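Shown next, in C-alpha cells, is the structure this report addresses.
Only one protein chain is missing from this complex, and each of the others stays in its spot.
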Amino acid sequence: MTDRDAAGTASSRDRSTSVNAALPPGPQAQAAANQPAGALTVAPVGDGPPRDDRTARPGGRVTPSAWPSRTRSVLKHGALLVAGFVMLYPLLWMLSSSFKPTALIFRDPALIPTEIDLTNYTLGWDALLHPFSHYLMNSFIIVAGAVLGNLVSCSLAAYAFARLNFKGRRVWFAIMLMSIMLPIHVIIVPQYILFSQLGWINTYLPLVVPKLLATDAFFIFLMVQFFRGIPKELDEAARIDGAGHARIFFRIMMPLATPALATTAIFTFIWTWNDFFSQLIFLTNPNMYTVPVALRTFVDSTGESSWGPLFAMSIVSLIPVFLVFLFGQKYLVKGIATTGIK
Amino acid sequence: MSALGELATLRRKGPKGKVTMAPSERGDNKAAIFFLAPWFVGLGLITIGPMVASLFLSFTDYSLLQPPNWIALENYERMISDVRLHNSLRVTFTYVFVSVPLQLAAALALALFLDRGLRGLALYRSVFYLPSLLGGSVAIAILWRQIFGTNGLINQVLAFFGIQGQGWVSHPDYALGTLMILNVWTFGAPMIIFLAGLRQIPEMYYEAASIDGAGRIRQFMNITIPLLTPIIFFNLVLQVIGAFQAFTQAFVVSGGTGGPADSTMFYTLYLYQRGFTALDMGYASAMAWLLVVIVAGLTAVNFLLSKYWVFYND
Partner (left out) sequence: MSHLTRTKTSRRGFRLAAVAMAAGLALTACAGGDDGTGTDADAGDGGVATADPDAEATIKFSWWGSDTRHELTQQVIDNFMVKHPNITVVSDFTDWGGYWDKLATTVAAGDAPDVITHEERYLRDYATRGVLADLNEYSDIISLDSIDDSIIAAGQMEDGQYGIPTGVNAYSILADPQIFEEAGVEMPDDTTWTWEDYVEIAAEITANTPDGVYGAQDYGFNEPGFAIFARQRGEALYNEDGSLGFTAETLAEWWEISLELRDQGGTPPASTTVEIDAGGPEQSLVGTNSGAMAFFWTNQLGAVTNAAGRDLVLLRHPGESQFERTGMYFKPAMFLSMSARSQYPEAAATLIDYMLNDPEATEILLSDRGLPANTEVREAVRDQFSEVDQYAAEFLSDLETHIVDGLPVPPVGAGEVAEITRRINAEVLFDRLTPQQGAEQFIAEVSTATGN
C-alpha cells in the first residue's frame, strides 16, 4: 500500500521539495507507483531540470533566449502591473469612495480621496439590525456547508462519470448537464414551494442540502475533466494490488486532483458568498440574512441610498473572499506536476 | 438529446481500456450507484421536480398569484411573434459568440503568463481574479458607469487625445459592447481553471521534449495545448452555457431594464421580466425551455466536435 500512501502525502508536501520530482514516462509509471514513498516524491534536484527555468530564472536554463532573463522579467512585471491597474481601477474607485461621505461620491468622482474618513465603515457596520459581523457569520455558515457539500458529493459523482463504466452513463451525464441549462428564475418558484412543503424556508437547509446532493453540475463536470487527466495506469496498478474503487478514489484520485478540489472549494466559496437571488428568496427572516442580501438593503432605487456605507461594507465583505483566494490559490498549483507522481 | 447521447468524450478509447473494464463491469454498476448516490437523491428530490414543474407550467397561464390554467401551446405560439424575444435572442447570441471566445483567450493567455517562473505570482493571480470576486454586486453598476459613462475614465483618456467621447454604457449602439468588456474583464474563473489544468500536465513531457531539442513554441503547441484541451473544452462548454444565461451583469448595469432601448436585453433578463415583472410565469417557463433546447443543441454540437480536437489521457 505504500504507493497510495505516497500519493496521499505527496499532495500535502510543499512544492519546493517536490517540484523537481520528474519521473519516467508512460509504462514505467506503474513501476514508479510501486516505489517507496521517499524515492517517489523527493527526487534529487539534479534528476531533471526544474521546469521554472523554462520561463525565467537565473541558472540552468533549458531553452536559450535572446533576452537576458532580468530584462524579460522586468518587462513582464511592467506589463502585469499596467494590466493589473486596469483590472483594479474599478475596485480602487470603490475603495476610495468608501472613504468619502455619501454626498460627495458622485459629485466628486476623483480617484484619490481628499481625506481618509472611516465614518462609512462605522456607519455601515452598525446600519442594519445586527452588526455587520452577524451577516458575515451567516454567510460563513452557508459557505462552509456548501464547500463541504460540493467537495464530497461532486467528487464522488465525478469519479463515477470519469472512471466507472456503468449502464446509461451517457444519458445520466446528459441529464446532469441539462440540469444547469434552465435559468434559475423559472426553477426558483417550484423550488420554493418544495422547500416550503419540507418546512425548510427560513433555514439554511435550502442553501446547503442541495450542495450535499451534488446539484452543482458545474463542479461534477469540472472534476470529471480533471480526473480524466489523471493517468489511468495509476488506477490499474492499484487495481492489480487489489484496491477497490473506494480506495482508488480516496488514495489516488483525491490527492492527485488537488487543483480541481481547490478550484471547486474556492469557486463554491466565492459564488455562494456572492449568491444574492436564492439567499434572498429562501431566507425571509432578517436575522438569517447573509452578506449579499444585507448589502442590498443599503440601496433604495426609489429613494435615498447609503452608497458610502454600501461601498465600505462591500470592501469589508471582499476581504474574506480575497484572503481565501490568496491562500487557497497555492493549492491550485499542486498538481501532478508538482507532487511528482508519474 | 440523441446527439448528447453520442458523448464522444465519455467513450473509452482503445482496446486497453476495454480490457480493464470488462471483468469489472458488474462491480462498476454497483460502485456507480454508491458514488452517484448523493447525486441521484439530489436529482430526484431537488433537481427533477422543479424542472418538470417548469415544463408543466410552460403550458399554462401561470401568474404566480393564481393557480395555473392549461393553455396547451399558446405560450410557445406567442413566442413566434414576440419581437422583443427575437431581439433578446439576437442580443444574447451576439454576446455569446463575441465575448466567450474573447474571455477564454484572455483567461488562457493570463493563465500561461501566471503559471510560474515569476516573483509574486500569488499576488498577481489574486489581482487578476479580484474583478471576478465582485460578482453581481450592485457596486458593479456604479463602477461601470465610472468607466464608460459620459465623464468616465475612457472619455477622460479620449479627451486627453482631443476626442469627444460619449456615454458608452448608455448608448444603444455601444451598451452591449461595454457588457462584453465587463464579461471579458471577469475572466478570473476560467483563468483559474486553466491554471489548475496547466498543473496537471506531467513534467516529463516537457523534459522529454527538451531533450529532443524542441523549442518553447513547439513545446507549447505539441504538449501544452493538446494536454490542456479537456480543460479548454470544459471552459468552452460551461462558458457558453453560462453566457446564454447571462443575467446579473446586464441586470445590475442597466438597473434591471435591459436598456437603453432593449440593447442589453439578454434572453434571461427578458425571461425574468416576463416572469416576475409582468407576472407571466407560464410564458417565462416556455422561454426557459426554448433556451434549454438551444443551449443543449449547441452543447451537443460542442461534444460532437470535441471528438476532433479534445485529447484525453485515459
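General observations
A and B are the chain letters, set down in written order, and residue numbers restart from 1 in every chain.
The rule is short, and it goes like this: contacts are C-beta pairs under 8 Å (C-beta built on N, C-alpha and C of every residue); 3 or more make two chains touch, one makes a residue touch a chain.
Just so it is clear, the model here is predicted, and its values are computed rather than measured.
Only one residue in the set A:91, A:142, A:158 or A:188 touches the chain that does not appear here, and it is A:188.
Residue A:129 is the one among A:75, A:92 or A:129 that touches the chain not shown. Remark: the residues of chain A touching the chain excluded from display are 102-107, 127-129, 166-168, 188-190, 192-194, 196-197, 201, 276-277, 280-281, 284-286, 293, 296-307, 309. Annotation for chain B: contacts to the undisplayed chain at residues 26, 29-30, 33, 40, 43-45, 48-53, 55-57, 62-68, 141, 145, 149-151, 166-172, 254-262, 273, 276-279, 281.
Quick note on the criterion: only the chains that are shown with their structure count from here on.
Centre-to-centre spacing of chain A and chain B amounts to 17 Å, using the average Cα coordinate of each chain. Residues 1, 4-7, 10, 12, 17, 20-21, 24-25, 27-29, 31-39, 41-43, 45-47, 49-51, 53-54, 57, 64, 113, 115-120, 122-140, 142-144, 146-147, 151, 153, 185, 189, 192-193, 195-208, 210, 215-216, 219, 227, 230-231, 233-234, 237-238, 241, 244-245, 247-248, 255, 268, 271-272, 275-276, 281, 284-285, 288-289, 291-292, 295-296, 299, 312-314 of chain B are the ones that touch chain A when the two sit in their complex. Only residues 21-25, 48-49, 51-57, 62-63, 73, 76-77, 80, 83-84, 87-91, 93-94, 109, 152-153, 156-157, 159-161, 164-167, 169-183, 185-187, 189-191, 193-194, 209-210, 212-215, 218, 220-222, 225-226, 228-232, 236, 239, 244-246, 249, 259-260, 262-263, 266-267, 270-271, 274, 276, 292, 295-296, 299, 301, 307, 310-311, 314, 318, 321-322, 325-326, 329-330, 332-338, 340, 342 of chain A touch chain B when the two sit together in their complex.
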